[in-house]
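Submitted below is the structure of interest, expressed as structure tokens.
Every protein chain but one is kept in place in this view of the complex.
Residue numbering begins at 1 within each chain, and the chains themselves are lettered A and B in the order written.
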Amino acid sequence: MLKRLRDPWPDHRAELTLGAVSLLVGGVVVAMVAFVGVHAWPTFSHNGLSWLGSGGTLETQIANMQATGVKAPASAYHLRAWPLVYGTLLSTVAAVVLALGIAVLSSIFIVELAPARLRRIAVPVIRLLASVPSVIYGLIGVLVLVPFVGNDLITASQKASVQNVVELTGAGLIVTVAILTVMITPIMVALICEALVSVPNSWREGAIALGVNPVRAILAVTLRAARPAIVAATVLATARALGEAIMISMVSGSRSFTPKPIDGLLFLFEPLRTLASAIVDYHEGVGAPALGSTLYAWALVLLFSAFALSLAGYLIKLPLRRYQVRG
Amino acid sequence: MNATAQAPAHADPGRPLKVGPGRRSSPLSWRWRDRVALACAWAAGLGLCLIATAIVVYMGYRGVQYLRPSLLGSRPALGTSQADSGGFLDPLIGTALLTLIGIVLAVPLAVGSALWIAEYGRPGWLARVVESSIEIVAGTPDIVIALFGLAVFQLSLLAPLSFTASGGGVFGKSFIAAGATMSLIALPPLFTATRDGLQAVPAHMREAAFALGKTRIATIRRVLLPSVRPNIATGVTLGISRIIGDTAIVVLLLGETLRLDPQGSVPGLGLLRGTGSTLTSYVYGNSPAGEGAAPQKAYAAAFVLMVLVLALNLIVDRIGRSQAEATGLTVAGAIA
Partner (left out) sequence: MTRIRRLSAVLVAAGVLGVAAPAGASALSTITISGATASYPLVSLLAQKYVKVHPHQVKFKIAQGGAQIGVNDVAAGRVTIGDVSRDPLEADPHGLVFYPVAKYAICVVTNKANTLATLTSSQLISIFTGKTRSWSAVPGASASGTIDLISRTSVAGVLTNFQTLLLEGKKVSSIAAEEPSEGLLRQQVENDPNSIGFLSNYQSDKGGVNAVGLGGVACNKASAVSGQYPGVARFYEVTKGKATGAASGFIAWILHSRAARKIINTQWIPVT
């Protein structure tokens, strides 16, 4: 039998083996949905979809789940996790919008405007930003930015004005969004640069020949041609921002509070919590049935968001195919 | 931006555009919207570079301040406070071990799937399903993958891979569990790099091999795989840098004991079944988010982590540059 394995394989056996390997890899997604879904089912069966809505304090509900421990009555599964959904949406959308602007401008800078020497430095430096682990971002955030915001930016009177509702410690929305933006911008820059570079030069020259100044030519022609790549970059960046858990758990203040824009400047300093960071915060309690099912329910929401983002990216890029620029 | 009198450069699409002789277009004559756009682009680009430099310089400063060579060689202190004594030898070993397990598991899976997709790929719908599936795994948050891994390894079927507590509950947290889950993280970059490399191999190389009478699998073994070795190397390096930087999977699946804690009495297998920590979980644990309340140790370990990541980046750069000379690649390369 060993000899049979050592001889050169016939093509069909090789094809079947490699195909089986690919099937295994392809089946991982199915397995993920299956396992996460099965473990999340109790939360859905007890709450329906209304657990995504609001009502009551999340920390109290979690405390209830932890207290009922091993034999959890139906009331233990009660969950209203809207603050988490809101926190996730708020931080993700804010970070992606900011990152989109900065990434597009930086890409234009790198590809079109920077002199060669500066470009040779800028490219590896920005790629470095993409590979810094999130725990290091979190460390700098919690040891440098949070104390700075807490001690130097938030005044005592601001703290006193909300003292009956929430404590402002510096860990909150603005630090979260700032670091999240810095984390996802390099990913977008890489993709957009690639696309900008592959736009044919003649398109730009044509615009210039018509009397348009160079920056306008870039904005009107090159950038439009790179739209599929911008869409792909946005989708990738949103997926990254959505799933960021460790960094956010370190700098967000970890309270299920919903920062409201009508609070004015204080809106930026209020703490929040996202689905992913809440999973990290409570992961030790995954053994308790009610809390475990809740954590898996949150993970299921994140999983489906990843699906939806992939699908959305694909659908948005379809009508943009006519430019035939690689995206 | 001033246009100078030079011939347009065809082979370099990224060059700032040069207009014909005599035309000068000074930004002062443009509409204010375009001037603002120019200023913003410069600000964004320089700002991003400055932030990156600031992060590296700050981590370097703190690292030099707090890192002592003895820390690399001594084990973490038992008991509660890491601030007084102890180093991070065990987390270093943990990082290395986890990376090894992750890559060893990921390479056959990724290269095998990439080969199948690039060389065979029948039926077509299955190939598309596999490709989309890997794309989805690439886009899944690592915390969800960690929870999935926990669910899988807490099955009683897989109890020998970690350890079973006295009451019958499967612990589910061990180096094997974390390593296998990490391989899911390293799989997409490896797959993409290998597949792109295979697709870039010119058709005439395959045709020449077939003309000489070689079967497809022999062509793969003798012709294609050797020629995509740089791509696989890039993929492996990207995979390693993703594994080294991941914290969520380690926190959930490695048991978070500061020291390596083998399980059972068989030497090698015990280590794999046991728990431990890595540089990332050590940094997380010693920061104000964890237990150790030792920010100096956190900075020191974070500095070591940054140096590792920088080194891996340089390697990817080097491989990418040698490939770019051969194939004319782009500015950005592959970012995980």
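Throughout what follows, contacts are C-beta pairs under 8 Å (C-beta built on N, C-alpha and C of every residue); 3 or more make two chains touch, one makes a residue touch a chain.
As the structure is a computational prediction, the values presented were derived from the model and not from experiment.
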TODO: From the listed residues A:Ala74, A:Ala160 or A:Leu265, report the one that touches the chain absent from this view.
DONE: A:Ala160
Open item on the list: From the list A:Leu16, A:Ala63, A:Ala116 or A:Val144, pick the residue that touches the absent chain.
Closed with: A:Ala63
Open item on the list: Using the document's definition of touch, tell me which of B:Thr194, B:Thr234 or B:Thr275 contacts the absent chain.
Closed with: B:Thr275
Task: Absent-chain interface as seen on chain B, which is shown - done: 78-81, 163, 165-169, 171, 255-257, 261, 263, 265-267, 275, 288, 291-293
Open item on the list: Across the whole complex, list the residues on chain A that are touched by the chain not included here.
Closed with: 57, 59-60, 62-63, 66-71, 147, 156, 159-160, 163-167, 169, 254-255, 281, 284-285, 287-288
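Note that only the chains that are shown with their structure count from here on.
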Open item on the list: Counting only Cα atoms for the centres, state how far chain A is from chain B in Å.
Closed with: 17
TODO: Enumerate the contact residues on chain A facing chain B in the complex.
DONE: 8-11, 14-15, 17-19, 21-32, 35-36, 38-39, 101-102, 105-106, 108-115, 119, 121-136, 138-140, 142-144, 182, 185-187, 189-191, 193-194, 196-201, 204-205, 208, 213-217, 219, 236, 239, 242-246, 249-250, 276, 279-280, 283, 286-287, 295-296, 299, 302-303, 306-307, 309-310
TODO: Mind listing the chain B positions that touch chain A in their complex?
DONE: 1, 3, 8, 10, 13-14, 16-17, 19, 25, 27, 29-31, 34, 37-38, 40-49, 51-53, 55-56, 58-59, 108-110, 112-113, 115-117, 119-120, 122, 126-127, 129-130, 132-137, 139-145, 147-148, 150-152, 169, 184, 187, 191, 215-218, 220, 241, 244-248, 251-252, 280, 283-284, 287-289, 295, 298-299, 302, 305-306, 309-310, 312-313, 317, 330-333, 335-336
